[in-house]
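Take a look at the following structure, please.
Of the protein chains in this complex, one is absent; all others appear in place.
Chains here go by letter, A, B and C, matching the order in which they are written, and residues are numbered from 1 within each.
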Amino acid sequence: MTLIDYLSTILLIAGALFFLAGTLGLLRFPDIYTRLHALTKADNVGLGLIVIGLALQSESLASAGKLILIWLLVMFAGASVSNLIASGALQRGIRLWKR
Amino acid sequence: MYFYALIGVGLFSVGLYALINYAHLLRKILALNVMGSGIFLILIALAKRTGETQPDVVPHAMVITGIVVAVSATALALTLMLKLAAETGRAELSEKDRD
Amino acid sequence: MQAIYFLLALFLLLNLIAGMWRVLRGPTAADRMLAAQLFGTTAVAILLIVAQATGDPALRDVALVFALLAAVTAVAFVRRAWPDEDPRHDTD
Partner (left out) sequence: METLTLLALSFDALLNLSLLYLAWILLNCEDLLKAIVLFVAFGLLMALAWVRLDAPDVALAEAAIGAGLTGALLLTALAKLRVIETNKGTTQQLKQDSENFQTLHYMTPLALLLVAIGLGYVVFSMPPISAGLSNDVATNMGNSGVSHSVTAVLLNFRGYDTLLEMFVLLVSLLGVWSFGSTTSQHETTPGPVLDTLTRRLVPVLILVAAYLLWVGAHAPGGAFQAGSVLAAAGVLLLLMGWRPGGYLSTLPFRLILVAGPGLFAITAALLYLLKGQLLAFPVEYAGIIIFALETTATLSIAVILAALFLSEPPHSDKEHI
């Protein structure tokens, strides 16, 4: 394994750990508003790390660019959709979780 | 590869069961779609019996055609369901309507 | 590297299946849709990793289409099918 291989392995594993955090958040958080964080924050960071890890390995600049483009699209769509879900949930009177 | 084909058979049977068992038409439409997916899975899994070489692409082309036909049939079926519901108030086929 | 790719793909698939519990459990319709959305992101990650592992760049196109179409389903949910929730079951 080369230095690049080690670097991308570390990035990929870190990304997978963020996905794990996202899943745990989805399962354990108490209400819809907190669970939205799992979608928008943890998973998008996880995907970003995986994308960077794979981009280091990719054969050409164009395919690395495509990977980054996919990540940006997922982030943009995820952020918009979670905003829509959160405002929809507020409108429908879903209460915020209080300790 | 027989594993996937076997799951295809399982999906077909589960879909057929739901198709017979439930009166609600939306559920029947979902069941038909699941049955279709089962058949596609059998076709594509059996297309991989070419040994070490590329799988047989003719079933692949047939399944792509099938997926598009399935979505148009679903759209037509949903419209029929809505029309029936608008007439009778219920999206179900029940014994009472048989007169 | 191959083993690492496959291990990561398997790990992400496990994540995705664990997330299924939230779709089944709810409690609100929005929770289910949110979890399905999360499946989309995880599936994109799995596809990208498998694309690298098998050397099939076409799978990146599949991931791209996934990323785009998941948003369309979510918009359809928010604009059309989201029912008025019963406020009694809003926390877990």
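Rule of thumb we're sticking to: contacts are C-beta pairs under 8 Å (C-beta built on N, C-alpha and C of every residue); 3 or more make two chains touch, one makes a residue touch a chain.
Note that this is a predicted model, so its numbers are computed, not measured.
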Among shown chains, those touching the left-out chain: A, B, C
Missing-partner contacts on chain A, residue numbers: 73, 76-77, 80-81, 83-84, 87
Contacts of chain B with the absent chain, listed as residue ranges: 1-18, 20-24, 26-27, 29-31, 33-34, 37, 40-42, 44-51, 53-65, 67-76, 78-83, 85-86, 89-92, 94
Absent-chain interface as seen on chain C, which is shown: 2-3, 6-7, 9-10, 13-14, 17, 20, 23-24, 26, 29, 32-33, 36, 39-40, 43, 46-47, 50, 56-59, 61-62, 64-66, 68-73, 75-81, 83
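Throughout what follows, only the chains that are shown with their structure count from here on.
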Central subunit by CA centre of mass proxy: C
Rounded Å distance between chain A and chain B, as computed from the means of their C-alpha atoms: 33
Chain A and chain C, separation of their C-alpha mean positions in angstrom: 11
Chain C-facing residues of chain A, complex: 1, 5, 9, 12-13, 15-16, 19-20, 22-23, 26-27, 30-32, 35-36, 38-39, 43-44, 46-47, 50-51, 54, 57-58, 63, 66-67, 69-70, 73-74, 77-78, 80-82, 84-85, 88-89, 92-95, 97
Touch list for chain C against partner chain A, complex: 1, 4-5, 8, 11-12, 15, 18-19, 21-22, 28, 30-31, 33-35, 37-38, 40-42, 44-45, 48-49, 52, 57, 60, 63-64, 67-68, 70-71, 74-75, 78, 82, 84-85, 87, 90-92
